[in-house]
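Note that one protein chain of the assembly has been removed; the remaining protein chains are unaltered in position.
Letters A and B mark the chains in the order given here, with residues in each chain numbered from 1 onward.
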Amino acid sequence: MFKCKTSPEVGGMGHSVKRKEDARFLHGKGNYVDDVKLPGQLTMVLVRSPYAYAKIKGINKEKALAIPGVLAVITGYDLKEFNLHWMPTLLSDTQMVLPTDTVMHQSQEVCAVIATDRYIAVDGAEAVEVDYEPMKALVDPWKALDADAPLLRPDKEGQKDNQIYHWERGEREKTDAAIAAADVVVKERIYLPRIHVASIETCGCVASYDKDTQKMLVYMTSQAPHAIRTILALVAGHVGLSEEKIRIIAQDIGGGFGGKVPVYPGYVIAIAASFLIGKPVKWIEDRSENLVNGFARDYHMDCELAATKDGKIQAFKVSTLADHGYTDSSANPSKYPTGMFSICTGSYDYEHAFAELDAVYTNKAPGGVAYRCSFRVTEAVHAIERMVDKLAAKIGKDPAQLRFENFIKKEQFPYESPLGWSYDSGDYKQTLEKAMDMIGYDDYKKEQAEKRAQGKLMGIGICTFTEVVGAGPSKDFDILGIAMFDSAEIRVHPTGKALARFGTKTQGQGHETTYAQILAEELGIPYTDIQIEDGDTDTAPYGLGTYGSRSTPTAAAAAAMAARKLRAKGKKIAAHLLEVSEDDIDWEVGKYFVKGAPEKCKTIQEVAFAAYTNFPAGMEPGFEATHYYDPPNMTFPNGAYICVVEVEEETGAIDVKRFVAIDDCGNIINPMIVEGQVHGGLTQGIAPAMYEGIVYDDEGNVLNGTLMDYLVPTAVESPHWETGHTITPSPHHPLGAKGVAESPTVGAPPAIANAIIDALSPLGIEHLDIPITPAKVWEAIQVAKAKA
Amino acid sequence: MIPANFNYHKVSSVNEAIALSQKLGEEAKYMSGGHSLLPMMKLRFATPEHIIDISKIEGLSYIKEEGDLLKIGAMTTQTEMEHNALLKEKYPILGDAIWLTADPSVRNVGTIGGNIAHGDAANDQPALMLAMRATVVAEGTDGTKSIPIDEFFHGFYMTALEPSDVLIEIQIPKAKKSSGGAYVKIERKVGDYATAGVAVHIELDDSGVCQQIGIGLTNVSAVPMRLERGEEILRGQKVTDDLIAQVGQVASEDCEPESDLRGSEAYKRSIVNTITKRMLNKALERARQ
Partner (left out) sequence: MGKHNITLTINGESVSAEVESRLLLVHFIRENLDLTGTHIGCDTSNCGACTIMLDGKSIKSCTYLAVRADGAEITTIEGVAEPGTNSHLQKAFHDQHGLHCGFCTPGMIIRSMDLLKTNPNPTEEEIRWGISGNLCRCTGYNNIVKSVQQAATEMAKEKEASV
């Protein structure tokens, strides 16, 4: 286990110190974007399409403009004058900012009403008359490639059908051959439905352009403010928005989870409106706008897993259909269109794998948000973990035993996966054993046998996942060519206190505390003496933001490296102060001392003071350091989750009795915060497993676009989570840490699905897609009974 | 989500409310707790020109037994009912329902009168009122009227109340010895409207024969529904498992659910069957205590 090097007062790594950022939130003094109020501020409300696919014959602004307080109605034609009606996506596709002639999904932005206040703007939006000519929407992605499907993107040169791209990785022939030759092959079509991050704060911004200074200040709910600034400069440079004159400030964010990475059209329209009007313009989504205009997942995966008759896995193949909506606006900063999906070979050692994917256009909202997942890892893990359980059921082997027999062994790390990843470290056997001990696996197996004998439905589900996080090595990741490093800048003041700034952006992860703890660990300055800042592009060093569990792998590493630069400088200063050679100086947390004479020492605070007052001749004064960290590899957090459920046959009701999560995220900076992240991720795991999913009808209407019907779990649906850890440090990270916040979101759904399906297995049910609701279970039971 | 413009009027007496409503005409709507009406106004599904706030009328918030009746003032909030000692002791069916209705902050504002007057088959109280054979007391231009619950719900969001009528009191036959009631709904998550709900009120004589029975169903029909055929099976009978099973079957046949996001018609019929039986048993258990 990890042993703390610092005292609780210093609060370095491993201490569950309480969060420094709490005070403002507990007293209502958080600074969220809707709290911004600038002099002369106007409000923008968007008119959105009621149709999934329609021609716009005309937009009549008159009635809206007649309302006192409505100042402008901005349409696609207004933006077209500045060539701002379309914008590029990260995946080299194009997205409408505002349409000139066609709307491609329900709730797409049609025009924007600018008014003196929110209420008037809403009235204005109600009063705008749009003349639509509805067209037959393409909703079913399986029909997107049919010969008679409408061509949704004729605007794209050379686009002959609705395919966006085909991607593949691995060896098709060898995998097919291994599957053909195998004793046992299990197959399943697994769908991971469209879901939404549904952070309690929606998205929004306040754009404020000063025509005199030509400066654009934007307060924005952005997880990646620096990237937004650069993108804005690239897409709007031609109208005069130059990067040094753009300042993005991401203040407190009310939950991100990936949903606040993309550039939504609303941001661009608000910025354009402020640019044109020269006044601050606020745009805040309402809940329905938020829920209907973005998504995560939506992968249909045809999986085949091959094994010997006694369950040694030999090959895995997955062919996926991805529904991207009308444009590929995936918030995916990797060099691969499917992100990290090729982690789908899982925690198991076998030779052959092949993954391919076809992405198609439909008349749905664009997106492809990396929802608390390092982009498509959730889909990948669900596929392999469901299939491993299906294999276990097929050959009649305990799913834990099957996993033990196939795990990559501790001594095999670094492990080269069949699809090309180099797993850094793990001890999968130990992690699963710990989970089984904690939940009492053997006892539950006995109880299950007894219950089954009585005709009761009880299930035990396991998921032993491997994640791939920490975007990233610049060889795998960039945003518009910008390498995915991250940064830390430390200023130690003369009195030994410090200010550190980062290129990442906290949204509840507690960076103001954990980054301070890393610096406390490295420098011995108490974490309470270190102020952490992020989110302001004018002050923070350049970085790519917080998502994909990348902050610990990148910015935390940068913090350690920058601190080590300071420590090296401090050593020279200490040698100068102690009048010995630098080679005679040793370091222990918080102080330099003369080797063999520990009483001759200088504290870090004394050294910091000397850096401004009494530094060696020729040395650059000051005590500051900056580091940009480009990680050599991804990190591979992993875990073993076990879920126990009971299902009532008569009603389909599902009772989650227990859920144990053992995570291995390497060395831990703050155990309290890590545990909190795991709790939250688990609730965001049970959500899609049992409750959430965006539902469309045949016309492309979203049927559950409010929180009345999009079922975010409450404290009642959320089980009492039980958590624990194993620690296998990352060998390549300066702190041995890995990143954790996404593991539970990735690992929980298959554990829950496996448990429910295990419960139903005596009835002959082999698979159910999530969300697995009582209604769905009941239907499946009726079908199974009819068959039997 | 912002409501369209309207004019707000506060009234301090029932008579004032009725007079104002008459004066303002059809475009005026009463608001009590507001938790049914205001959300519809925010979504602009409802755009009344006038809102008459009746929540400040004094004296309409009470829970008491008087003569043969339990009387609940229409402005009594769900929270007041939830914590009321009399209801806890003698009318636990009300607590069953309130616990499952929306959430505590909404229940702090939402009233029993509003829950019923809205005429929404998805609300929980209508089924209870049907089961308990309640009478709705309203005041209107032609004075006070007592409307038996069977004549109250007219259609989708439509009730026997005239536009100017103010619902002032719910009257429920006082709980008799050997009587009991129970309510449950299946919901997708806590606070959701019912996928299906069943309210049962039963009265037994000393020999255990069912003297009176009321069964109401939630959100499985366009109009709050009483299960009359099911009641007939039990009335005057000694209640057996077999009869309970028959009533469950009848409930699943007579309800009129539609397939939607909450489940298929078949699923809803099936759970109506199950929870009807369960609530009959729970009500019986309470009646026998």
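Brief remarks on what is shown
Please note the rule applied: a residue touches a chain if its C-beta (ideal position, glycine included) is under 8 Å from a C-beta of that chain, and two chains touch if they have at least 3 such contacts.
Remember, predicted model here, so these are calculated numbers, not experimental data.
Screening A:G255, A:G440, A:P494 or A:P762 for touch with the missing chain picks out A:G255.
Residue-wise, the contact with the chain that is not shown comes from A:M708, picked out of A:A568, A:M619 or A:M708. Taking the complete complex into account, A:E201 is the one of A:E201, A:E606 or A:E779 that touches the chain left out.
Considering A:G524, A:G590, A:G680 or A:G700, the position touching the chain not shown turns out to be A:G680 (whole complex). The residue touching the chain not shown here, chosen from B:S13, B:S61, B:T79 or B:S264, is B:T79. Against the chain not displayed here, chain B makes contact via residues 1-8, 10, 34-35, 38-39, 42, 51, 53, 55, 79, 83, 99, 102-106, 108-109, 190-191.
Seen from chain A, the chain kept out of the figure touches residues 18-19, 21-30, 32, 34-35, 37, 118-119, 197-202, 252-257, 286-288, 507-510, 672-673, 675-684, 706-708, 712, 714-716, 718, 720-721.
The definition used in the following text is that only the chains that are shown with their structure count from here on.
Per-chain Cα centroids separate chain A from chain B by 44 Å. Here chain A touches chain B in the complex through residues 118-119, 122-123, 126, 286-288, 650-653, 691, 695, 703-704, 708-709, 711, 713-714, 716-717, 773-775, 778-779, 782, going by the rule given at the top. On chain B, the positions that touch chain A within their shared complex are 1-2, 4-5, 44, 186, 188-192, 195, 261-264, 266-267, 270-271, 274.
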